[in-house]
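Read through the structure below, which is laid out as structure tokens, and then see the notes.
Yeah, one chain of the complex is gone here, protein chain that is, but the others are all in their spots.
Just so it is clear, A and B label the chains in written order, and each chain counts residues from 1 on its own.
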Amino acid sequence: MKALLILLALPAILLPTACLLYILYQALPALNWSLIAGSDTANISNMSSAGQALWHQISGSLLLMMLANILAAPLALSMAFFHALIASRQQKMILMTFLQVLQGIPPIVYGLCGLILLVHLLHWGISLATGAVILAIIILPLLSSNIIHALERIPAEQTEAAAALGMSKAAIVLRVWFPLAWTSMLTGLVLAMARSLSETAPILFTATVFSGIAWPDSLFSPVTSLQTHIFYLAQEGSNAQAIHVAWASAAVLLALVLLFSLTALFLRRYKESS
Amino acid sequence: MRNKIFILLVLSGCFIASLSSLAPIWFLWDTSWPFWSSYGISSLWGTEWYPFESLFGLLPAIVGSIWVLIIAMGVAIPCGLAAAIVSSEILPASWQNLLRVSMEVLAGIPSVVYGLIGLWVLLPWLQQHLGLLTGHSLLAAGLILSLMILPTIMVMALDALRLVPAEQREAAINLGLDWEQRLYRVLLPQAWPGIRTGMLLGLGRALGETMAVMLVVGSMDRLPQPIYNILEPAQTLTSRIGREMGEASFGSMHFSALLACGLVLALFASLLSLLAHRKSKQAHP
Partner (left out) sequence: MRLAPSIPNHSPPISETNKPEKVCIEVHKLSLQLSGKPILHDVSFTIPSLGITSLIGPSGAGKSSLLRCLNRLYDDWKGNISMNNTPIKKWHGGADVLRQFVGLIAQKPSVFPVSIAENVTFGLPRQQRQQNQDELIQSCLKQAALWNEVKDRLHTPANTLSLGQQQRLCLARALALKPAILLLDEPTSSLDPLSKELIECSITKLAISMPIICVTHDLDQAARLQGQVVFMCDGKVIETGESHAFFTQPKRIETREFLRWSVCECAED
């Protein structure tokens, strides 16, 4: 029995790790500074644009992520404060169920709806703004429930003690809750950032183009992003250079996502130790 | 006064948030309405999908999605559960923590990266070992998905097993139950609500996953022939939306049909997360 379990568990433990190592193995030969920063020798006019510097894709991804989080954070905070301060027991339950259901809806569905409303009905076109709004809606339930859980971990005595001093709700939030819960709230935000960096499908047809964009001129112009870049390159089977760049982009994207998720882990440890 | 402004701010933020979360669902319904009204619910079991001939049968994609889910869960549940049991009951605690952290990190790997691995590692391998034409198949999609949802299932199961109190384990030992009996009669029944939640969440994630599936499934709009043939290219709901979203012109029946796919997908996914939510509430009364 034990042997059978270990036999079954081995692929579960080893395969994902092997995948990570394989990506590194494939990416390392292609990964160098000129690939990321761009160089004179890179052939920009190359049809596959595989020679293009990854810098533009990286900045595009980060831009989308930042905008989405800036949009989503205040809304998520107000949801969390509503949950913690105003909502009745029943309203809390409805809110939590609502958030759970929203988290379950596939991101591509949001992408579709964004395509209808933002791209076509509001005429924003394929643009940075469209992508940011769609990503914001996707991470909103995740971010809200993360912050709600962070606030729930504050001991009730603290809040009661503050309320007993006659502090207003705004003052309780600012002077009691933020100092107590900022690390866990930040952890939630960082996790949402990692999530918005890894979403690909919803921005594929709503925010990004393959190449030719260095830096978006305005909110309403398209961007390039790492995620979609990998997708386009992956399909260029005939072009060995493109595949190399795809692996390199995957490694860079992984590094970015891991940076955020490890930061979140570190913050949680820090919170536990202090 | 300040208090009132604060509460007003909070309430308006909530209003915007719920509005922006609900609006997509309304648009999903509104835009897919032309499709439902002209083709009716029977298109759910129509077997032909040729947008240019105005044939919109959803069955091939639904069957494809179901097959992919069955394969993914069939691989991920036994492996994930076994990994959770091994790490919580056999490995020492320090290993356990390391494993949990790395699984949590792996759960965050972007799906497009898995797609890349599927396309350039799994497909050639399948091609070689099963003698397939290209390797694009439901099997490939299912295997890649199982890799993606493994960490979710494992972390949830591990947490559920770790929540079983040490006293319960000890009481079972004191009754002279051996390792297997303790596992079957004490640990698994008590951890079951958490394990089930993890499975349902994994199922939901697998259902909604687009990029990885899209890259390896082959996007062939037809029923598998025969129905259990999982080695041929096929189509799932998500991969269809992903593939054709950019092609369909806005306002056309094709676009409306894609929205209908999205609606079916969203309904299934909400159902799954509702189920997961209900069970997890029972776990912590």
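Miscellaneous remarks
Keep this in mind: a residue touches a chain if its C-beta (ideal position, glycine included) is under 8 Å from a C-beta of that chain, and two chains touch if they have at least 3 such contacts.
Please read these numbers as outputs of a predicted model, since none were measured by experiment.
The hidden chain, counted over the whole complex, makes contact with B.
Interface note: of B:I7, B:A23, B:L91 or B:L177, the residue touching the hidden chain in the full complex is B:L177.
The chain not shown here is touched by just one of B:C14, B:L99, B:L139 or B:V186, and that residue is B:V186. Listed residues B:Q128, B:Q168 or B:S252: the one in touch with the omitted chain is B:Q168. Against the chain not displayed here, subunit B makes contact via residues 165, 167-168, 170-178, 185-186, 189-190.
Quick note on the criterion: only the chains that are shown with their structure count from here on.
Every residue of subunit A that touches subunit B in the complex is listed here, in rising order: 1-2, 4-9, 11-13, 15-17, 19-20, 22-23, 74-79, 81-82, 85-86, 96-98, 100-117, 119-120, 133, 136-137, 140-141, 144, 168-170, 173, 194-195, 197-201, 204-205, 227-228, 230-231, 234-235, 243, 246-247, 250, 253-254, 257-258, 261-262, 265. Note for the complex: subunit B touches subunit A at residues 2-3, 5-7, 9-14, 16-18, 20-21, 23-25, 27-28, 31, 78-80, 82-83, 85-87, 90, 99, 101-106, 108-117, 119-121, 147, 150-151, 154, 179-180, 183, 204, 207-211, 214-215, 238, 241-242, 245-246, 250-251, 258-259, 262, 265-266, 269-270, 272-274, 276-277.
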